[in-house]
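As you look at this complex, bear in mind that one protein chain is not there, while each of the others sits in place.
So, chain A:
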Amino acid sequence: MTPGLLGGVSLVAALILSVLGLVLSSLAFVLRDGRYLEAAKRLSALGLLAAVLSFGALEWAILTDDFSVSYVANHSSANNPLWVKLVTPWAALEGSILLWAMLQTAYTWLVSLRAGYSLDIWRAPVALGTLFAVQVFFFAVMVFVAHPFDAVPNPPPDGRGTNPLLQNHWMMAVHPVLMYLGFVGLSVPFAYAVAAMVARRYQSWIFETRWWTLVAWGFLTAAIFTGKWWSYEILGWGGYWAWDPVENASIIPWLLATAFLHTAQVQERKGLFKGWNFAFITLAFAATVFGTFLTRSGVIQSVHAFASGPVGAWFLLFLLAVMAGGLGLLARVSSEIREAGEVRWKSREGALLAGALFFGTFAFVVVLGTLWPLVVEIASGAKVSVGAPFFNQVSIPLGIFMLLLMGIGPVLPWRNSSAQVLRNLTAMLIALGVGTLLGFVLGLSLGVSLAIGLFAYNLTAIWLMVAQGVGERARSLGISPTQALMELATSHKRRFGSHIVHFGVALAALTIAFSQTYRFTEQKTLQIGETWQTRGVEVRLLSIGARQEYNRFAAVAPIEVRSTGREGWGSDGRYETRLNFYPQMGSPLATPVVKYSLYNDYYFVLMQFDQENGQWATLKIIVTPMVWWLWVAGLIIVLGTLYILWPSGARVSSRQMSPTAGD
């Protein structure tokens, strides 16, 4: 047996199993017969097995350099190091779809374990059927248009190699997997929502999916931060977010999922906003498909679009099906959804709804901005660009409102506010004012000063909430503050974890304000031995050399950096700037050297060098403040999410619904 045969056969098997699963789920639904549901559950396990076999076959083909498989011939090379070969399955279109489909089968299987238990027999067939339908789509795309295992009649001696941008950094091994885990994860709450609408039980799904949504959200967040990191360390322009279509495609589902996470809490606690939650989760899941359509169809060009191909039309159809399915069902049932009361604006639910409004608006702006060049071209034939300067400017006011609400929301109680709350809000506003003033005194720009103020404001909010919670507990239970803190952190994991996440977000906002405002870029050609004085450092070019590495050729220019001022603190050292030449790429690829420090990052890129005599080299220096803290912020957000998700020892069974919060 060859890997190509195994992969192809298991791919077809997975498609057939998915179709059968869909048919059996439908039968279970129509005939109301639990036996069909049992059979569908077993099929989901078999589907996972077939998908894993198929994915394993692709790894096998790549690891054994089987160039009779088209994917391996087109996207791998015998000279690639082992880790590059291991991650090659998601370096191009067909393999990425296979990974996506495999993760989908895993999620379907996990959901099937709940069918018949927490997922009752009226909803389980619909939820499983929805997930099987998603699987059918992905496997059909692979079998009919983007087959990873197409046979190559005359296998070449070596493959064309993997995209150099992807092999240049280990981050590429994790970022796409995290992204797909997040994208696919959103299909579960979507399937539950569909099931809830079909079975007309509009409340309980919110409790059952909060774990799933948070898992997907955590993966998406981690993926976005690792993507930023990769972009910063590899693309060589000193930035981490360019508002490029592929980046936008990843932020849109994230924004909508964030909106959903917050409004879902309103439904959980107050039985309100049911209709909107159905719409938000449908749009969030649709946005993952929309993103894939955008970047894989070739409609919009992007620097990250590593995988493109003839699958655009399929994804567009699938997107329409998801939207029509989710929103169509909602339109059908919306008149009978009963809300359990009214919204009080001056309470936590008011802040959560307002926050969701801004997240929704932000998603709307990103969608419109990404698509607008296309719209203009169709409408008038003119070509326009909507890029980073636009998105940066519009995200400032939106971000300010979101940060303000992030502080207020958790401080406000669910019921009407009290005197204590007013005191807390006053303290937060004072922190906002003092922080902003401090920025001005330090001579910082308006935006950055405001960012400091907002950081202080959010920090104060979190501090007050934790301190007051600990104080109350210590008094009422008669325990020490440390014990009270531990008690609070373990008994209110969601609340405590959300404080951690919010702190991470506040820190991220601060670092973004600093790094976007004070980035400094300069370029200079140096002779060997020459020194260059700039932004707090003295750079000396030591030599120029060349080196042959496994599958590339590298030009290296070591430099010595000495800090000459406060700004350059922590940048001292010898660094090797380099240009990598890959045989499959026309132009060289610069690999920047990044020296992180607690304040300024120093970033050196070799731009050009004297190819004849090796006498000069052109260096670019980029100095950006606080980027290191952005990665810290990302880590804090992910750890906070993990904290909420981590199963606790004595787990309280699902919270009792309040009597007003019924269906």
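Keep in mind that, in the parts below, contacts are C-beta pairs under 8 Å (C-beta built on N, C-alpha and C of every residue); 3 or more make two chains touch, one makes a residue touch a chain; residues count from 1.
Just so it is clear, contacts and distances are computed from a predicted model.
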Can you pick, from "2-oxoisovalerate dehydrogenase subunit beta", "Peptidoglycan-associated lipoprotein", "Carbohydrate ABC transporter permease" or "Cytochrome c-type biogenesis protein", the UniProt name of the chain not shown? "Cytochrome c-type biogenesis protein"
The one residue from A:E38, A:E339, A:E538 or A:E560 touching the chain left out of view is A:E339
For the chain that's not shown, point to the residue among A:G47, A:G360, A:P410 or A:G568 touching it. A:G360
For the chain left out of this view, which of A:L5, A:L113, A:V384 or A:L437 touches it? A:V384
Please identify, in ascending order, the residues of chain A that touch the omitted chain? 32-34, 121-122, 200, 235-237, 239, 242, 244-246, 272, 275-276, 301-305, 336, 338-339, 341-343, 353, 357-358, 360-362, 364-365, 368-369, 372, 375-376, 379-380, 382-390, 393-394, 397-398, 520-525, 586-588, 590, 607-608, 610-612, 616, 618
